[in-house]
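With one protein chain held back, the other chains of the complex are shown just where they sit.
Chains here go by letter, A, B and C, matching the order in which they are written, and residues are numbered from 1 within each.
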């Protein structure tokens, strides 16, 4: 599997027009899901136009472009910055002509069998101009459309032959169709604002554009919007297995997924962590931004006061020049500042969302010690990463994962912390207590809901 | 007085070279003090070179530019984005040739009598190519230099004739000279890293580059660095009157000013606020980012649990397209997301750092109500703004200041909050208990330490 | 037929490497064939990389990009700026993955039956991401490759089923294959520099990179280069019908096509014109740049002295802001300056390469009269345009062609000239006297070498 990616998608039908602008604001709210590239495709009087490029939403779009796109339907996409080749060609939505006219696709997810599938298409004479899985899905739809009377049925047929993760929005000149894979790996929800209908990876994007959250799409569900009419083309097929890392890290904390608040899940993780790994300490400090919620939970459950011990520099962007080889260790100082008044002479519980390679943790522990912390007790609100993700998340190779190379004690030693605790797998399952769905925790267990 | 500005300055002498790069990281840490424009000037083997432009530090500089600047001394500047004309010409450091060669100046502050002073110079035949006060200071230095044997003495003489606010770093081919105005309005500190000597508006910039904080410069103090030797040219002349709004809003919370932690001052403000304006409520919510510290203090003192009720979008940048006239109210939704799980059915204490025009407060109150808050009790950790600032802060005109137009009850009604409390002037004085200096609170009192 | 285009292609195999740079210089020499977009794809140790964008060669490429591309093989492309949508997606070379790995294609030409062909592929489930014919050719190759043992044989098979115009360079990880359509519409030649082998639309590109012109490819010929060995895969199949407008306008005057100098052909056209449309006059003036050669020929044959009566502004680029509606007539004054000293009080023969819409001619005639010309006798070194081109040239619609709407006398009246003469079709045939090929003059006759 060549490329993993975490992305965000947004789709809007609005008879009042200005859909590109609505998509722009929706993508702004989903920017945390992908900072490499972005794009918007819009339908104006049945004509497709689009704009996409490498960069943040605020960099790629300006007023003139939005005015030109305009439209009564639009789909948007933000794409994750994987290390290495950032290719403009891979920016989405994918736009294409096929037997029935034009299509635009925005896709969040991953097909673990992409290579196999690509080869199969190639043996039919297909050509591929990107390295994204979306192009494969597009081919599958185009082929299915030859035998199906509508785009939504073609989509249904095409996806029925695929295995993997996708939250997908497809736009034809007359229809907006949204769907999730039958395993329900990636989130997708639906909302309304007056006569407008919208789909988004996370509910925070609906809030941002002033839409009312209506519901989440179920695993395998297909919903089509045409002339303002919403029609369920295919009902949910399973309870699903949502990526549990959405709760730990990916999603924005004001989003609601599977009926559960992301912020509450993180806080709950912190509370469990306090129970599983208690310690005598003076202050609980979270690593901003993603460790703050769990730190608050840890503080609440442990009684160890919540403190602001680290401040994040809000201005580090894509163009930040990393300090050279000699000063690599210094990078963390530019990204994070330690609050001496908070940690000096104190025993600190340091809560982070997860520990991947361990290098950042080591630097933060060291930063706190320099600021006078007497002890630093590291807590991870996720269990150790031990396995790859085949469903849309860019987990590093096993040889880069610190938990594949060291025991918990070994990791502690590597990070220089005085003690270390990872949330248990058992507790993990309870951070989303009444979820309407099951979960995939393959990256922590090596067990996946889908045979590979 | 035409232009107010809040800025950040950084200066470095390092015999090991690479000073432009050090300044770059220092400016990154000071970026919160100015996002309009930035620049770095460096001395390489007695030759001055520079680069400056409109934009963030990460946008204006790239590796090639830093390599070209290089140098064993550098000064850097970040400039605040005032509304209206963002002129590239006003970017600093100001670089110039004068009777004794080249100079670079980086200036944070404001001269209230600038117009008068400018006219005086113009009547001597001077020309002005920018609208910044720095050019006035430069003229004063250039004239003083005709009668003074060194740049630091010229600086001393020139400044002795000026009244206003300045934290200033001046670089000649051989010397780096740093100084604060005799009233001590704006902060400036000094640090060391090996043989390197540095000056910065805030200590967080020293931390970012791995320098050890040594001390703050006193009001009126002039310090010169030459060949690594640090010499006090003029001793502090007063206890000073530091801008109290640095503690409330400007400075980064991990900085230390007048020996006091910014974060602790804000937390203390929150604690006083809880005592002065108690309320029965279920959760304390801060407006991110600048209201969070005070909210924590409020929660601590009131016993009302601290909650994360608002999430800030981290990607809103300079190029953000504001929603059109019809949707102006919507802008806040894109910038802030409300956490329904935190506030629904609850009585919320909403803590912000200050209330200026009142429009943002009204939108946030409304956002929380829509997310289900039963009551919203607004608390400002600063007293009401009632007067302009003449010393480097961009306080709006009186007719825009809500506290100049309404009573506290009127402001409450305007914002739609259930109750409202402003930190008292009396409490304000106590948020920095053992400060080594006095304070200017002119914007809250109309009384200034310097006759105008 | 949706899109006409005139383009330039360049291909190079050089074991010494640095092929992207060679292609860059080659494209510079072909820039007159297309100013909309350009691109280079290179093979480095069997790996394909590429860069392409909207803009001129000098805008799209910089040193760093060329260094990254590098390579021992490269293909490049420049694309013509048709009015309307300049889409980045249409920039070439087209790069793709297919059953046997990667391919890059650079294409100059047009398939008149593209829509039909596209539909046929779509009915096999194909998707199209660009609007260029090159994608069709790529599909045809990919399909043929399934049944052919090599890329060059697949190319042969694929092209055998196509009708239209193409000068095409295809690059696989190991081979560079160049070919022309069997009708020979578009030029393509081959050269060598040491061990390097190169292909280019025009010989001027070989001169630019210091390569020795070897020969032109014949109609239908396919040549493959592998490990430095040049092999003729398919021999020329006909005498061919080269686009005669290459001689009149497209090609650079220092190029040699079909063994004939472009400059000489233009000069000869001018000489014939002098014989066919003699006039009593004082000076012969060419419209720069493309009318100068013919003007020189007219002057030589008529004995009316050659004069420089018009100067072209060399700086008008893609970003030129056209004068508004009220001043449209003024545009010509910015592009061309009249030399009063040359034309004042004189009878002027004004020679242009062709007359398309007539608007520019009218403006130039008027410009010369204002500069004092007593008479202006307009001569076109091409016959009147009366029919569309289906083979790669962007001739406007018939309703825009002045010769489809007016008689010669009517055109004269429209342009305001005192007399008007178009080169005759008969003379046109003789401007390339000993050409090794036949010609397509469909735009002047409506008769094409290929049934449509």
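Simple rule for what comes next: a residue touches a chain if its C-beta (ideal position, glycine included) is under 8 Å from a C-beta of that chain, and two chains touch if they have at least 3 such contacts.
Predicted model, so just to flag it, every value in this text is computed and none were measured.
The absent chain, not drawn in this view, touches the displayed chains B, C throughout the complex.
Between the chain not shown and the residues C:61, C:185 or C:298, the one that touches is C:61. From the options C:52, C:77, C:145 or C:263, the residue with contact to the unseen chain in the full assembly is C:263.
Of the candidate positions C:208, C:225 or C:423, contact with the hidden chain is made by C:208.
Along chain B, the points of touch with the absent chain fall at residues 94-99, 103, 118-119, 122-129, 131, 135, 138-139, 142-143, 145-146.
Against the chain not shown here, chain C presents residues 21, 24-25, 28-29, 31-32, 35, 56-59, 61-63, 66, 204, 207-210, 252-254, 256, 261, 263-264, 289, 292-293, 296, 300, 305-306, 308, 310-311, 313-321, 323, 327, 330, 333-334, 337-342.
Criterion: only the chains that are shown with their structure count from here on.
Using the average of C-alpha coordinates as each chain's centre, C ends up farthest from chain B.
The centroid of the Cα atoms in chain B and the matching centroid in chain C are 59 Å apart.
Separation between the centroids of chain A and chain C, computed from CA atoms only, is 48 Å.
Centre-to-centre separation between chain A and chain B, using Cα means, comes to 35 Å.
Touching two or more other chains at once is no residue of chain B.
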